Structures are given as structure tokens and as C-alpha cells.
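Removed: one protein chain of the complex. Kept in place: all other protein chains.
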Amino acid sequence: MSQPLIDLVNISKSFDGELILDDLNLSVKENSFVTLLGPSGCGKSTTLRIIGGFTMPDQGKVIFNGEDITRMPPNKRQLNTVFQKYALFTHMTIAENIAFGLKIKGKSKDYINDKIKYALKLVNLDGYENRSVELLSGGQQQRIAIARAIVNEPKLLLLDEPLGALDLKLRQDMQYELIRLKNELGITFVYVTHDQEEALTMSDTIVVMNQGYIQQMGTPEQIYNEPENAFVADFIGESNIVPGIMLHDELVEIFGAKFACVDKGFGNNTPVDVVIRPEDIDLVEPEKGTLEGVVTHLIFKGVHYEMEVTTPDGFEWLVHSTDMFPVGKKVGIHVDPFDIQIMNKPASEDEEAVGVNE
Amino acid sequence: MNKNAKQVLSFPYIIWMVGFTVIPLLMVFYYGLTDRSGTFTFANVMAIMAEDHMKALLLSLAYSVVSTIICLLIAYPLAMILRTRNIGTGSFVVFIFILPMWMNFLLRTMAWQTLLEKNGVINSILSFLHLPTLSIINTPAAIILGMVYNYLPFMILPIYNVLAKIDNNVINAARDLGADSFQVFSKIMLPLSVPGIISGITMVFVPALTTFVISNLLGGGKILLIGNVIEQEFTKGSNWNLGAGLSIVLMIFILISMTLIAKYDSDGEGTAF
Partner (left out) sequence: MNKLKRFFQDFYLVLVLIFLYAPIAVMMVLSFNSSKSRSQWGGFTTQWYREMFESPVIMEALYNTLIIAFLSALIATILGTAAAIGISSMKKLPRTIFMGINNIPMLNSDIVTGISLMLMFVAFGVSLGFKTILFAHITFNVPYVMTSVLPKLKQTSKYTYEAAMDLGAGPIEAFFKVVFPDILPGVLSGFLMAFTMSLDDFIITHFTKGAGINTLSTLIYSEVRRGIKPSMYALSTVIFVTVLALLLITNFAPSKAQMEAKAAAAAASGKKPNNWGPKLYKAVLVATSFLIVCGISYTTYRHFDNSNSDELYVYNWGEYIDESVIEQFEEETGIKVTYDMFETNEEMYPIIEAGAVQYDVVCPSDYMIQKMRENDLLMELNLENIPNLEYIDQTYLEKSQSFDPQNKYSVPYTWGTVGIIYNTKRLEELGIEPPTKWSDLWDPRYKGEILMQDSVRDAFMVALKMQGHSLNSTDMTELEDAKNLLLDQKPLVQAYVVDQVRDKMLNGEAAVGVIYSGELLYLQEEAELLELDYELKYVIPEEGSNVWIDAWVIPYNAQNKENAEKWIDFLCRPEIALKNFEYITYATPNIGAFEMLDEETQNNKSVFPDDELLESCEVYQYLGTEADDMYSALWKEIKAQ
């Protein structure tokens, strides 16, 4: 595991003069499940297409298994892609679709037939060999697209928002299915999505991207609990991002109230952004809280209540709690020190975009 | 509107079709299967076996097959190129290839005479460049050229339409699965564009097979096609029965192409417009 399976080095790409990727570096370890996550237009799909070979980078190198494959055409690359809208061959049966890559490689008939059976079984569609693609449901088409890719035993499977077109229930099922497949096959997955929940559920590593830069890379827990900037915090889950002043190590002032925290090294009296997840806010009796506010909104969400608490400065705090506080009730806000995440304020928008990528 | 009320909307056209498509065709059969005195006979249809007619038919078949193939060979790469270009928006392509039709068909074809003649435009240019001159006017080559020229748009448009509908990711998927450029073409593009090709072929083949104008204008009257034979029976020979009989033979070929279309293009995907 000394060397990464795929290594993107200083990749830049622009379309029609618009910079899509700017000097991007990314390493993917063998046998990992890496998710590229970000809003549309952030460059995640372009990154995937560069790995797949469908788009040539303007600058930089793509290293696969130690070999420079930047200029290698896609048909020579030992990786496969599952496309956004499946891109199945409508003029072929399901078996022919799955056999396509194997036939081109000149595999024997028996081998191909075994592989088709195996792959269909793997995606829970045994017996579908001779059906026509057009008669399948979206979820079934998705499985076929996956089966078509994995029979080629690629070292790396690229998935471009493969679940985007499916409905919620099906999407959840397929998420588990994909994890199972990855574990059974031992293939490295690079997965592109704009759905943060999907990313958190499935990945070993999440790469959050925005405007052509990597904002943060880490395990789902790191990304969720310790967002490195406001963009990540905002994009991943719900959060309260409030301006604060770091008075000194382990003490931050928010709207005039002092909160104990665990962060250090920001200097004294430094303006910062403070991230607090809604489920980390405890509502207590007014006098017991650090800040005082009034419940202005209440919705029952099943697992918890969602409330809005307005503090005298006018900020509306989003709070998730299993305890219910009726609208109009005065409450106190309390946050445990380790639930407070402190981030440097970006000096400019550019810097915000660059994030940790320097 | 409920279903029945909706169906009523098609009644005027159904009546129209009966009056102006079905009955006229029956008239062709009536004339074709009777002689001048109105007695039933197969003679007019069997007249196709006469040497002159057979020869004209075979010539027509040969020319139309050749010009259909040439059209296909020109149109397919063109449609492929248009597909990859941003200028290849549907309206622009249709625009470019329909536009010549606003210049009259006969004049367009006549203009080829001016281009191809011994002292015509092309030869003037060639001799100015000290190149050997062409002498194809009044030859089969000129007729085929006229057919290709006039019917090429009917090949380009349906092929372009099916090609433009192919998702780029389908091609990417094939390359991803190891297909090289040729395999992408032969295993993906070509099979997916079959409806367009079939529709293009029939739209070129049928009019080329039956034309009499192009052979008249560019063939110097030396080459008799089946269309010329039929036209002359109606306008000069005044044997309408024979003309109708030979038309019945032509319709057999048209029937074949309709069957082909129905088989390969059941969704109407490959229509030109």
C-alpha cells in the first residue's frame, strides 16, 4: 500500500476560457471508496472524466499504478465507468451489453457466459440475459450498467452520480448494494455525487470540492465533525455558522456571550467563524444557558423536533432536540466545548474557494 | 376530450386518404390490368418483360442503387462530423440542407448542365488550371450525379437525426469498455443509426428509381429509364394502360421499401424532419 492506485498531479482544465479545475492534486489508495462531493459545476465530474480518459487535462498528469496514463485513450485504461444515465446500448440485449467489453478483449464464449451469469447474480438480476434494455426499470438499468463494468475486473471503478435518477427508497437500497459489491469484489471505487448523505453513508474518504478546488479531504466523521471552512460546514449537514471572536485559546465570544471550546492557536481577539451543529445545541432553562433566546418556530420531524431559537441579536439558531419547547417559550442555549468548531475567517472569497488546497 | 371524440379528429383525413390515396391507387390498378377496350389483361404488367422495358428497369435499378450508395457514403461521414460540431444544432443542419429546395428543382438540375458541359463552368476552370477536362454530360455519370445531388439531403437528414440522438456517454461507455474508434463505430454508432440509414435509403432509392426528369435533363435523351418509359406512355405514347401497368411494377419496389421501413423503424425515429 506504499503507492496510491491513482494519483492526479497538478491537474488544470478549462472549458471555453472558464477554469473548471485549478492545479488539483488527489491521491486514491487501493481498495478505498473515495467520494468526490460538491455542488454542480464544482469540477467533480470533470475530475472523474479525466481519470476515465474522456477529457484531456490542459496541464498535469494522471498516474495510474505508477504509470503515466494522461494521454492514454479510455479503451486502453484498466478502469471502468458507470455513467450518470447508465448509457446502456439499447440495440443489444442485457447479455450482449454485459459481454461487450469481454468480447472486445477476445475472451472465450464460455468465459463470457460464466461472467454474465456471475455478474447478473451479483446484481440480483439472474435470468435477465435476453431481455431488452428498454424494458427495465431505472434501478435495474443501473445494476446492468454496474454489471457491465465489473465483469471486466477493473482495478478501479468510476461511478458518476449513478443513483441520481433513482427514487429515495431505491437509492438507499442501492447504496447498501454498492457497499456490498465493493467489499465482495475488492475494487477501488471513485464515486461522484452531490448528495452529502450518500457520501457520508458509503465512503471511506470524502473529497469535498468547490469551484475547481478541493475544500477538504477526510473520513466522513472528520468532514462532518470538523469542517475546515464555512463551505464544508454548510454543505455537509445542517449547521449554525456564526461570527465570533477567539478571545484566547479555548474561549470564544459569540454575540457577547463567552463559550468554552477546545480549539487553540488562533491567537487572541481574532475574528473567527464558529460552527455548531443543530443537534449539538442543548436547550435549557433560560438562566442556565450561555445565551438566552425565544423559540420562534417548531416542527415535529419524527426522530426529533426542529426548532428555531431567536436570540436578542436577531440570529435564528437551528436546534434539533428530542425535547419539545413550545413556541414563545424563553430558553437558554448551551453547547459543550467539544461540539464547538472554530474556523478562520476567509480574508476574501478567493481564499474561501482555495480552501486547503494550497 | 375523451378517446372517441379525439378519434373523430382523424376522420376528415381518413376520408381524404380514401379519396386521394386509396381510390387513385385503385385507378392505377384498374388501368394497369385492363386494355384500351376495358377488358381484363395482365399484358400491361407483363410488358415489363419486354426487352426495352426490362433494360430500362435494370438500368434504373443500377443507377438508383449506385446513387443511393454514393449518397450513403457521402452522407454518413457528414452526419458524423455534424454531430460532433456545435454548429450542428438541428435547425441549422435542416436549414442548410433544405434551403436549396427553395431554388426550383428543375433549375437546380439544369444548372448542372451548365456546370458539366464540354465548355461548361467546371471544364473552363479545369482547363484554366491546365488540368484534363471532364466529359460526363449526357452519360450515366451525369445522371447519377444529378440523382446524388437532388436526393442527398434526404439521406443526410435522417442519418443526422438518429446520430444526434445518441448520448455521448453511450460512446464513452463503449470506449471505456475497451472499444477502439473502429469498434465504437461498427458496434455502436452503426447499429444505432440503422433506422436512419434505412429511412435515408428508401428516401433516395425510390425517387432515384422512378425519376424521368434527371435522365432527361442530364442524360441527353440517350438513356431511357423506367420513369421515362412510363412518362412517355402518358404524355407522348398515349397508352395509359401500359403506363399504369408499368407503374404497378414500380409499386412493388415501393412496397418492399415500405416493409423495410416498418421493420427497422417502427418508432418513426429515422424520419428526416
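Each chain carries a letter (A and B) given by its place in the written order, and its residues are counted from 1.
We take it that a contact is a pair of C-beta atoms (placed from the backbone, for glycine too) under 8 Å apart; a residue touches a chain by one contact, two chains touch by 3 or more.
Not measured: the values here are computed from a predicted model.
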Quick check: which displayed chains does the absent chain contact? B
Please identify which residue in B:62, B:110 or B:190 touches the non-displayed chain. B:110
Contact residues on chain B toward the hidden chain run 1, 3, 5-14, 16-17, 20-25, 27-28, 30-31, 51-52, 55-56, 74, 77-78, 81-82, 84-85, 88-92, 94-115, 117-121, 135, 137-138, 149, 152-153, 161, 164-165, 167-168, 202, 206-207, 209-213, 217, 219-224, 227, 229-231, 234-238, 240, 243-244, 247, 250-251, 254, 257-258, 261-262, 268, 271-273
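Assume only the chains that are shown with their structure count from here on.
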Nearest whole angstrom, what separates the Cα centre of chain A from the Cα centre of chain B? 55
Which chain B residues qualify as touching chain A in the complex? 167, 169-170, 172-180, 183, 187-188, 191-192, 194
Footprint of chain B on chain A - complex, ascending: 52-54, 73-77, 79-81, 83-85, 87-91, 100-101, 104-105, 145, 148-149, 152
